[in-house]
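With one protein chain removed, the remaining protein chains of the complex are shown where they sit.
Now for chain A:
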Amino acid sequence: MTEPTRYADRPEWSDVLPVEQYENANPLAPIFYTNEYKDATNYFRGIIKTGEKSQRVLELTEHIIRLNPAHYTAWQYRYETLLAIDSNLEDELQLMDELAITHLKTYQVWHHRRLLMLKIRKPAAELVFIAKTFKVDAKNYHTWSYRQWLLAYFNDDELWGGELDFVEDLLYADIRNNSAWHHRFFTVFQSGVHDGEENRERVLKRELIYVKQSISLVPNNASAWNYIRGILEHHSIPYSRVTTFVQPYTLSMDEQTADLVDLDNPPPSKGAHLPCAFAIEFFADIYEAEGGDSMLKATELWKSLGNEYDIARKKYWEHRIREGLRAIQT
């Protein structure tokens, strides 16, 4: 592939004085350029000096950010130029779609979209775009935080209303997507009360059933157990409330007894890997909260975790045992 014509060789840029990158006598960290990048950034520095805001500046900044999406001054100047020459910002957003997918992990790409959205103010379409990028990287931290900002900023109940299905789709693709679980908690419990969610008792019940069913399908999922803990703590409900549900998950497949299909206590599905370490830990926390004789039962469970079911965290379980025994003595 041939290199594009340098700005230095283009007659329509001949009125601009390019400015070389500052290079002192003995810089500790000078920059080595390819000719293309050097040429483009020389001309960029040239138009910054004159303060030019024009269509060709858009062309130049696009060239630079395609080569180096982390060049935040180029992004900043591009945004100012778009406003100065009254560009169609929706066209800009669409142009950025391609860059977003190629440079998902670059913060500037998302911040630029945020600035555009503050002007365009059409969040619904943007949510659709974000969902598309998740097909490429379902856990991208910048993207998720951008989505959360978008929803909170526009605070439109219709938009919020679509989030549960959206999370559902992502969890269907990967039940262990922690970002999706976090987003669900944020949407349901930490962003105010949305239309149709006014009955908080019903919402709580729905979420408990949801996470229990998820655990039933795939018990060994840290995110789901963090979620159920989060729900209970958020509502100041003691962990013991779900004792009946958790108990079967602390046993092996052979020890399962539940026959009835109980919506409140969905049992481990066939093929589940049991016993589940997260369940054992949860059960131990229930015993610990009871105190007294139950504390000894908790230490037994912690021992089993440190020795068998969660060996990676042996040190942590030994600490819990020590603390537990100390609590009995006092």
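Things worth noting here:
Rule of thumb we're sticking to: a residue touches a chain if its C-beta (ideal position, glycine included) is under 8 Å from a C-beta of that chain, and two chains touch if they have at least 3 such contacts; residues count from 1.
Convention: contacts and distances are computed from a predicted model.
The UniProt record for the undisplayed chain lists the protein name "Geranylgeranyl transferase type-2 subunit beta", from the options "Geranylgeranyl transferase type-2 subunit beta", "COMM domain-containing protein 5", "Mediator of RNA polymerase II transcription subunit 4" or "Sorting nexin". Considering the full assembly, A:Gln148 is the residue among A:Ser87, A:Gln148 or A:Gln256 that touches the omitted chain.
Of the options A:Thr73, A:Thr244, A:Ser269 or A:Asn307, the residue whose C-beta touches the omitted chain is A:Thr73. Although one chain is hidden here, its contacts on chain A can still be listed: residues 21-22, 24, 26-34, 37, 45, 67-68, 70-73, 75-76, 107-108, 111, 115, 139, 141, 144-145, 148-149, 152, 176-179, 182-183, 185-186, 189-191, 222-223, 226-227, 229-231, 233-234, 312-316, 319, 322.
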